[in-house]
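Structure in structure tokens, see below.
A single protein chain has been omitted; all remaining protein chains appear in their positions.
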Amino acid sequence: MSWMLPDSYSTFGPDVDFLYYAILVVTGIVFVITEALLVYFVIRYRRRDGQKATYIHGSTKAEIIWTTVPFIAVLGLAFISIPSWNMMKNPDSVPADALDYIVNAKQFEWEITYAGADGVTGTADDISTINIMHVPVNQAVNITLRSEDVLHSFFLPEMRVKQDAVPGMDITVWFEATAAGAYPIGCAELCGNLHTTMGGTLNVYEATEFDAWVASQSADADDADDADDQEDQ
Amino acid sequence: MSQPAASTADRHPMPGMMVYNVKLGMWIFLLSEVMFFTALIGSYIILRFAHPDHFAEPGAVLNVPLTAFNTFVLICSSVSMVKAYAAITQGDQKGLRFWLLVTILLGTFFVGVQVVEYIILAREGFVPMVELYGVAHEIEGAALYGATFYTMTGFHGTHVTIGILCMWFVLYRAWQGKYSADNYGAVEIMGLYWHFVDLVWIILFTIVYLI
Partner (left out) sequence: MDAHGHAHEMPWIRRYVFSTDHKIIAIQFLLMSLFFLVVGGLLAAMIRWQLGFPSEPMPGGMLLPDEMMAPTPAGAIMLPEFYNSLVTMHGTIMIFFAIMPLLVGVFGNLLIPLQIGADDMAFPRLNMASFWMAFPAGLLMLASFAVEGGAAGAGWTSYAPLSASGEYTGVYLGQQLWLISLTILGFASLAGAVNYITTIINMRAPGMTWFRMPLATWALFITAILILLAIPILAGALIMLLFDQTIGTGFFLPASDGEPLLWQHLFWFFGHPEVYILILPAMGITSDVLANGARKPVFGYHAMVLAIVSIAFLSWIVWGHHMFQSGMNPMLGTTFMITTMVIAVPSAIKVFNWLGTIYKGNIHLHTPMLHALGFVSMFIIGGLSGVFMASTPVDVYIHDTYFIVAHIHYVLFGGSLFAIFAGITFWYPKMFGRLMNEKWGRIHFWLTLILYNLVFWPMHSIGIQGHMRRIYDPTQYEFLQPLQPINQFITVCVFALVAVQAIYALNFIISIWKGKKAGNNPWHANSLEWTVPSPPPHGNFELVPIVYRGPYEYSAPDVEEDYWLQDAPPPRETAAPALEPQPVAD
């Protein structure tokens, strides 16, 4: 049982993890102080016969202090969160050179569409895979997230990415992986009976390997069906 | 600093002297009604902003002149309700009965016109469903418009109908001579409810039929 986050492998990682640990430290201090005081007071001022409690109704000074200090603390936490939030979710923050993807969620799979050789999605040379997503390392990817039926939530724990897919909406999701490897994809929004099976894998390749994979897929794009992708696993 | 509040013995003070329980209760209940219609009207506004192309210009589908006249009738019923209230505060039993009956008739007329309007609209194919008996909607993309229109006006019409039923009860009690210049609480809260329903309609009419 640990309060440590698992390692992150995207450019969002340091920001999110820093904020998490910052909040952990702040709340941890408050937690220890308040709980310690609670226990201390209960022991120190426990019932003694013939003793009367001190008759105090409060203190305006104390109220002002413990209104102002938390107020400043939480506003501080809010303001240091804003830049990272904008970087993660604002469509304007997506780097210009990001690779375009379409992720289409449906009960109960992720359909991933790649731009193919021409670099534009929605054209004839698009490649598509099911539940397995291939991305190059150190390269921003720009995903248009869609859903065909109900709400899903595209969750890449190690990339610190989560975004609901909403039917009828195109939602921009982007990230940049910083290390090659295979990482889980999860669905984080209850989406029906087999919600639990809606997992996948994110394969992060070195740039050259990724290009080779795209080339191999484009070569036999006509046969590029799910069966091929399953073999990649 | 201590202002003695009403004691429990004073639970039913004279109407008009202070806000007695039933009247206060009605005011509080109407606050929740405001929120209910806020949810419906708010949803309509949000959906219409999100999909302006699915919401026809009000005049294109709805019969605005007819409903404008109907709105006038409902406003008149509020006036007659006030007359009924004014009558009983003076102890005028006949006036109370007469104006209550007028209010009921005007309210019934309003609901009747609305029902006729619904029937005409439905015949023209303006229905709240995507599909009706397996047949796709006749007016392209109008299902959302229909759904919001019928939900809002339908719930308002239900409120008017409930008001009419309650007013029949008040009228019955008026005929029994239960109300007097000292005891007219039921007429007063009936009036509160009726004016509220009237007010909601004016807002609905503006938003749905005019804008």
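Read from first to last, the chains carry the letters A and B; within each, the first residue is number 1.
The definition used in the following text is that a residue touches a chain if its C-beta (ideal position, glycine included) is under 8 Å from a C-beta of that chain, and two chains touch if they have at least 3 such contacts.
Quick caveat: nothing in here was measured; it's all calculated off a predicted structure.
*Asks:* Could you tell me which of A:Glu63, A:Asp118 or A:Asp211 touches the chain that is not displayed?
*Replies:* That would be A:Glu63, which touches the missing chain.
*Asks:* Sort through B:Val61, B:Leu96, B:Val111 or B:Leu144 and give me the one touching the missing partner chain.
*Replies:* Considering the complete complex, B:Leu144 is the one touching the chain left out.
*Asks:* Just checking the interface: what residues of subunit B touch the absent partner chain?
*Replies:* Per the touch rule, subunit B residues meeting the hidden chain are 1-9, 11, 19-22, 24-25, 28-29, 31-36, 38-40, 43, 46-47, 50-51, 54, 128-132, 141, 143-144, 146-148, 151, 155.
*Asks:* For subunit A, enumerate the residues touching the unshown chain of the complex.
*Replies:* Subunit A touches the missing chain through residues 1-6, 12, 15-16, 19-20, 23-24, 26-27, 30-31, 34-35, 37-38, 41-42, 45-48, 51-59, 62-63, 66-67, 70-71, 74-75, 77-78, 81-82, 84-86, 88-90, 107, 149-151, 153, 155, 157, 160-169, 171, 184, 186-197, 199.
As a convention for this text, only the chains that are shown with their structure count from here on.
*Asks:* Compute the distance, rounded to whole Å, between the mean C-alpha positions of subunit A and subunit B.
*Replies:* Result: the chain centres lie 48 Å from each other.
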